[in-house]
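One structure, as structure tokens, below. Some questions next.
As you look at this complex, bear in mind that one protein chain is not there, while each of the others sits in place.
Showing chain A:
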Amino acid sequence: MGRFILGRLAATLPVMGVVAVIVFLLLRLAPGDPAAILAGDAATPEQIAAIRARLGLDQPMLEQFATWIWRLVHGDLGTSIISNQPVGRLILDRIEPTLALATSTILFAVLVAVPLGVLAAWRHGTWVDRAVMGLSVAGFSVPVFVLGYLLIFGFSMQLRWLPVQGYVSIADGLWPFLSRLILPTLTLSVIYIALIARTTRSSVLEVLGEDYIRTARAKGVTEARVLRRHALRNAAIPVISVIGLGIALLISGVVVTESVFNLPGLGRLTVDAVLARDYPVIQGVILLFSALYVLVNLSIDLSYLLFDPRIRY
């Protein structure tokens, strides 16, 4: 297994290399000019050209790419064109809110969705099943920002239980941290609850029709134990795959949520950088995201070992 992990980790390098080339090329081919943005509204073309030259944006693309890669292999993600801050520092400053939101969302989604999916499968064809599936369709359908605004209206504006926006680090107090995370977590987790509950239901439903489930019931095993030990464990692989996919999708999902709830995370950093054509920041964040994708996939593959003894690496 060690060789498998090392191999997979080594495989991240060419993946990230390809990502780096694509991101670099796409950004340079996209319209927009950071020098014009920096210069401001009243700038003349001469002033813009001078800034472009200072930033090295007038150099051949290959030369710009070589400079960036050279710095990258030396651990330097570069400096923001707009704010003049090191990209590494900008990412570090913003990673905590995104990690907090992503972790709370996926935990909450799994804790709610898996029991709901199992319940729907167990009560297949009843009103419980239909209610869970109906809610999951609604969960898929409601846009994140609509749900976010509705929750803000209810819990913040009307009941005044929770703040509208912002982020407070856990180091500054547990309740301030949690109070600002509850609504974004609820908002973002709904779609994942829907996705995971549907997958769990269909997977468990399939397993419940297997002979060994009938055998277990015939042996007098309690229904709860049948569901937990025999059905859910055997239905776990597709569910885990979907959870893994959900974690990867979360990276894009946080963008809207962070905007609606004014969370200063990586999602907002990415959007701001894209709007400002801040090339080094966009490149740094996307490289980080691609590395996270690879690592999440690797973790999911490894977690299969826990649930299916037939799998060997």
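Definition applied: a residue touches a chain if its C-beta (ideal position, glycine included) is under 8 Å from a C-beta of that chain, and two chains touch if they have at least 3 such contacts; residues count from 1.
By definition in this document, contacts and distances are computed from a predicted model.
**Student:** Between "Electron transfer flavoprotein subunit beta", "Solute-binding protein family 5 domain-containing protein", "Proteasome subunit alpha" or "Menaquinol:cytochrome c reductase cytochrome c subunit", which matches the UniProt record of the unshown chain?
**Tutor:** Result for the unshown chain: "Solute-binding protein family 5 domain-containing protein".
**Student:** Sort through A:Pro45, A:Pro60, A:Gly125 or A:Gly220 and give me the one touching the missing partner chain.
**Tutor:** Here the residue in touch with the unshown chain is A:Pro45.
**Student:** Using the document's definition of touch, tell me which of A:Asp76, A:Asp93, A:Asp129 or A:Asp308 contacts the absent chain.
**Tutor:** A:Asp93
**Student:** Residue-wise, where is chain A in contact with the chain that is not depicted?
**Tutor:** 31-33, 36-48, 50-51, 54, 80, 82-85, 90, 93, 149, 152-153, 156-157, 160, 163-166, 168, 172-177, 259-262, 264, 268-269, 271-272, 275-277
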